[in-house]
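Inspection log for the structure reproduced underneath, given as structure tokens.
Missing here is one protein chain; the remaining ones are kept as they sit in the complex.
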Amino acid sequence: MASLSFAAVSFSYPERAVLQELSFDLEDGELLVLLGTSGSGKSTVLRLAAGLEAPSAGRILLDAEVASAAGRVVLEPARRRTSLVFQDLALWPHLSAEDHLSFVAPDLRTEERRALLKSVGLEELANRLPAQMSGGERQRLALARALASRPRLLLLDEPFASLDPPLRAELRALVLELHRRRDTSTLYVTHDLEDAFHLGDRIAVLNRGKVEQIGSPEEIYRRPKTPFVARFVGKGALVPGRLRGKELETAFGKISSSCPELPESSEVLVLLRPEDLEISEDGIEGIVRDVHFESGTYSARIEIENCELWVRSHRRPLPGESIRIRVRGCWPIPPE
Amino acid sequence: MGTVTSRRRLVGVLSVLLLAASCTPTRREVVVYTSVDQVFSEPVLREFEQASGIRVRAVYDTEEAKSTGVVNRLIAESENPQADVFWSGDVFRVLVLKRKGVLTPHQAPPGVPSRLRDPEGFWTGFSGRARVLVFDRDRTREPLPRGLGDFTAPDRRGELALANPLFGTTTVHVAALFVALGEEAGAKLFDALRENGVRLVASNSESLKSVLGGQSSFGLTDTDDAFVALQDGRPLGLLFPDQDGPGTLFVPNALARIAKGPNPSEAQRLIDYLLTPEVEESLRQSAGQIPTLPGGKEPEGFPPLSGIRFMDVDYASVARMVEEIRPYLQRWTGM
Partner (left out) sequence: MRSRLKAALLVAAVLYAAAGLIPLGWSFGGAVLLRYRDLFELAATKSTWVALARSASLGGLSALGALALAAPLAFLTGRTAIPARGALSAAALMPLALPAYVVALGLGPWLPSSPWVAAPLVMALSLYPIPYLFLRAGLASLDPSLEEAGLLARGLWPTVRHLTWPHLVPWTAAALALVFLLGLGELGVPTLLGFRAYSGLILIRFAATYDAAGATIAALPLLLFVLALFGIEARWLRKSGVFAGRLRNPRLLDLGRARIPAAALCLSILAASPALPVVAMAVRADRVGFERALATAGRPAANGFLVAAIGVVLALVIGLVLALLTRGGARVHRGLPLLYFVLPGAVVGIGLIGFWNQPGLPPLYGSAGLLALALALRYAILVELAAEAGLRDLPSSQEEAARLAGRSELAILRRILVPQIRRPLLLGVTAFVLLALRDLDTVVTLYPPGGETLLVRLYTALANSPQGFQSSLALLQVGLALPIAAALAVLSRKSPWLL
């Protein structure tokens, strides 16, 4: 059973539409990442799920119960057993860490509060105010507060946006651990790819108020269904091509591939990720335009037949150098 | 902060405030509103408190041009009066209240002169002030003016300071002159005063300050204002105007009982107390007021009163004239 379902949900502000017939399900115990650019409606999805806003159209269901319908919130936020970690954390500056927990869950015993603080690494800071904590500690407190009320649905709105990478990694691991330990259905909203790929059981890519694709991280990355998803979740080139049986005709020649959903002879865009390319003496010649070091290897931008491709190499190619590239794999996508 | 403790504290504070705000005294009391200057009336009321054991709660008035005054308050409260006694600095405000049905008759002791009693018993007069012209003895040269008419002469242009005739005893004085001289002559006099640069000030005490400050050569004021300045050792000269004409106006205090006042017997006790030579003597000493009961002495520092001719006043006529000349006075003051 889905913990949370959005069924053709639309939402608009007076000056613009934010969500357009958005549909997705969050399965019980799943960690679903909602990935999208700023302004794509991610935070709005969370606010609708929490019952802080009402949809203009469509329905929102919690454990198969209608929680919101068009123009109205059926189940009030306080009764949804939902917690939200806000982007600005929304910590109460005058309450200590322990007071935060006792306010949201007055029936929690002292030992339980302490245990919760310990689970997020804040056991020594129970009496500290938020202003007396570091950025990372405040994030942990926000997490602990969200979990204190034992929610059935946990919503996180880009909680690590302002943190440096090592701290982000640390807190991501904490979120994962807490999610697995508590088996809470979690909807995590972010624009950060690393967060999405590390955390999500599945990723839903949002664009202009609609879900473009939901799938596992690998599916999203390797088999994107739209050019937007392809460009958004990773580096790669989209080159024009035509599907002929199990082959794709491109400016680089024919490349074997299969995509059962696409009709024969259709015009497609061929996705070529850096992993799909290798430097090879028997490949197609191109010119190195740009090189930078990334995650332990060199990433080079190559111009071939008026297309730009990215390839990885342990050797540093030089800008302007002539280089040969062979295509090992690709993925066809219907054009926009 | 413990929520239970803080809640109890808050309830405690609120209860104390509410109690303090609305505590009802159990002791006998009388409520008096007075337009006699607090500096003079308060000591008398305190003495009554001590002598009688009756608590006095008072509302004092401010100078005439500074607030709506106790008379308006009495009128506003007339449906459900809070006051028992009105001790007025003049008869005329009392007559306003009588006309509006705010008063009830009271008993006056036998020694009060008949000219100071209301035939229907609504007010009793005692101890009073006279309207006087004051000047700085160190600066002012002879000849001195004899009356208000002298200030219409070109050589006395701008010499006189006059309190706003729309308020207080100045209104009464102007009305008394209009009664004595006739309306036409009265208007002619005051138009001429205005043409001759009379300096309009807010109150009688401002009139006196104007003289002592050198802004004016002469000021029209009441004897109690002059008395205080004399006691302060100021070089003040004093003359009783219009001896050649209608005479100097004498303005007695007046006492009245408020209809449906909450403490009627205490009110009568207070009235009886105030209408005694002892109180008149106290007011004579503190305010330079002129006693009216037999045996009263003259205030110190004043010219002998035996030679002074006071205006023969019918207070009811003057009270009517106050109403009639008001539109004229509003035009005269430009207000």
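Order of writing sets the chain letters: A and B. Residues in each chain are counted from 1.
The rule is simple: contacts are C-beta pairs under 8 Å (C-beta built on N, C-alpha and C of every residue); 3 or more make two chains touch, one makes a residue touch a chain.
None of these values were measured; they are calculated from a predicted model.
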Statement: The one of A:3, A:40, A:68 or A:83 in touch with the missing chain is A:83
Statement: The one of A:56, A:149 or A:297 in touch with the missing chain is A:149
- prompt: In the complete assembly, which of B:88, B:127 or B:205 touches the absent chain?
  reply: B:205
- line: Logged for chain A, residues touching the omitted partner chain are 50, 52, 76-80, 82-84, 86-88, 90-95, 103-105, 145, 149
Residue numbers in chain B that touch the chain omitted from display: 14, 17-18, 20-22, 24, 31-33, 37-40, 56-69, 71-73, 75-77, 79-80, 82-83, 96, 100, 166-167, 171, 200-203, 205, 213, 224-225, 228, 232, 287, 326, 329-330, 334-335
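Everything that follows uses one rule, which is that only the chains that are shown with their structure count from here on.
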Statement: Between the Cα centroids of chain A and chain B the separation in whole angstrom comes to 87
